[in-house]
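Note that one protein chain is taken out, while the other chains of the complex remain in position.
As written, the chains take the letters A, B and C, and residue 1 is the first residue of each chain.
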Amino acid sequence: MRESLSPKRLEGSGRWLLKIFTGLLIVVFLGIHFVVNHLVAPGGLLTYADVVAYFQNPIIVVMEISFLILVVIHSFLGLRSILLDLNPSPMVLRVVNFVLVVIGAVAVIYGAWLALTIAGRG
Amino acid sequence: MPNQPEANNWPRWFDPRSRSLGTFGFILNRVTALGLTLYLLMHLIALGQLARGADAYDGFIALVKNPLFKLGELLVIAAGVIHGLNGIRIALNSFGIGVRCQKGTFIALMLIALFIIAFFTFKMFSEG
Amino acid sequence: MTEQLWQVHFKVHRQRTGGKPYVRTFTLDVDPEEYILDAVERIWALHDRTLTYRHACHHSTCGACGMRVNGREKLTCITTISSVTQNGGTVRIDPLRNFPVVSDLVVDMGNFFLRMDRSGFNSVAPLAAACLPYEQPLTAENSIDHEPERLVDCIECGLCISVCPAANTDKEYVGPAVLASLHLMYVQNPTQEFIDQADHHTGLWRCHSAYECTEVCPSGVDPAWRIMDMRKKVMSDRIKSIFRPRSSEKKNAQPA
Partner (left out) sequence: MEEGGDPHAELDRIMKTTQPSAIVIGAGFTGCALAYDLAQRGFAVTVVERGELASGTSGRTHGLLHSGARYCVTDAEAAIECIQENMILRRIAKQCIEYNGGYFVALDDADLGYAPAFFQGAQNCGIPVEEIDVQRALAAEPALNPKILAAYQVPDAAFDPLRLAMAFAASARQHGAKFNTFHDVVGFLRDGIGNICGVSAVNRHAGQPVDFRADITINATGAWAGKVAEMAGISVPVRPTPGVMVAYEKRVTQRVINRLCEPDDGDILLPQRRMAVIGTTSFEVEEADYIPVYPDQVKQMHQRAALLVPELENIKMRGAYMSARPLIGGLMSGRSLSRTFKCYDHQTDEEVNGLVTVTGGKATTCRVMAEKTADLVCQKLGWQRACETAQHPLADYHLYYS
């Protein structure tokens, strides 16, 4: 194993811990989400007006955006872990890393923009 | 030499033959993970309708009320519940907690998951 | 052992080096309490001298005779025929998964043994360390003249690697036995080296908690528990190291 060490570790305790913590926070957020949804909008957010009204609360905006960040981190770390199981070459892995980071960043920026746009339409 | 580890063996991840309970947990976790990631991306794209204004979004919501979409939504909820509860087990195990009763924990959590899924099924289709 | 013999059909994986695999069926009259390895040996001795298989101790101390019996990883020298089939039944015998097949039922364990070696695996340990840490130590009081020692549980049979879904696709993953060995070594001698070896993408983090290794382990090593316990140890070490005064900077400053 010592010989087979690649110069840079591709996964370690830090990323694992991050995955677990984001995972647990997602579970907590989802719980809050369901409770809040039922208290704020008992029938669900089924019309455009409902959604806009819901996003008027700044706490909701912050929560939704952090939720998105957590979900993106967790799912993309998980996806990367699955891809690592396929024993990719360092080159392929670099591409995978790049693609995942780009898609993740785009998803977060796009989501944040969306949330702020909706909030701004109030 | 067909038995060496090869990346193209990946379909065997999902092969439950002559496997024990732990692998069912592994398979469920992996399938739901992939499903939920796919859903996350689709969801973000679909919510783009919000930016296009009230008519676009309300039209979209009308489409989603279709039973087929409801079934999809239910699948997402089921996947989320299973992945979340199973994830709690794996997280605890990774801190060395409850490894030796992981089977019992798995069964208990999956029963809870079943219960929650049943609850949502009932709720969704009764409102229908 | 019962007197009544069973008729059992053994479907055995056959393959010459580099050749195409096929299945050959041998029908034997067996004592149901005989072990699978006895039947394989009899097939070789009395039916087909070209059959190749690995074996040595015939009582689960050497780990050479791991095979898949009806798809499931078994140490064949302690698996009775009656535990896997019935009279008139069929038993499939295949080589282990995730190892290169050399011929028939023989797989190449070389890479695995070298990984075990690099993990610092020592096959004899003081009795207290040879047990699983959560077990009651066997007997402490009988160390009258010296501390008893024991050949440790892991017999390097490779069943855990064969059954592991992660080892199925990733040839760099060292697998449950090596991680269990790192844990055992760390428990006996808590040095940073074992932490660093385990905290690696080919190590602890490739495990996806299918717990199959512990299911198939014929010796009670409980690799899954050891992997999870090692994760705990690695993570607590890494968290503590944040607050520890940095000695690594000093080390880095010196020319290597």
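By definition in this document, a contact is a pair of C-beta atoms (placed from the backbone, for glycine too) under 8 Å apart; a residue touches a chain by one contact, two chains touch by 3 or more.
Computed from a prediction, not measured in an experiment: that's the story for all the values here.
With respect to the full assembly, the chain omitted from this view is in touch with C. For the chain left out of this panel, the touching residue among C:H9, C:H58 or C:R238 is C:H58. Listed residues C:E73, C:D153 or C:D170: the one in touch with the omitted chain is C:D153. Residue C:M116 is the one among C:L96, C:M116, C:L184 or C:C207 that touches the chain missing from this view. Counting the whole complex, the residues of chain C in touch with the unshown chain are 1, 16-18, 31, 34-35, 38, 41-42, 45-46, 50, 52, 54-64, 77-78, 102-103, 106, 109-111, 113-114, 116-117, 121-124, 127, 138-139, 141-142, 144-146, 148-153, 155, 219-220.
In this section, only the chains that are shown with their structure count from here on.
Taken as a graph of touching chains, this assembly is fully connected, with contact between every pair of chains. A separation of 32 Å divides the Cα centre of chain B from that of chain C.
Distance from the chain A centre to the chain B centre is 16 Å, each centre being the mean of its Cα atoms. Under the contact definition stated at the top, the residues of chain A that touch 2 or more other chains are 16, 85-87. In chain B, the positions touching at least two other chains are 5, 7, 10, 13, 30, 94. Taken in their complex, chain A has these residues touching chain C: 1-5, 9-17, 81, 84-87. By the touch criterion stated above, chain B contacts chain C in their complex at residues 1-7, 9-10, 12-13, 17-23, 25-26, 29-30, 89-90, 93-96, 99-100, 102-103.
Listing the residues of chain A that touch chain B in their complex gives 16, 20, 23-24, 26-27, 30, 46-49, 51, 71-72, 75-76, 78-79, 82, 85-88, 103, 107, 110-111, 114, 117-118.
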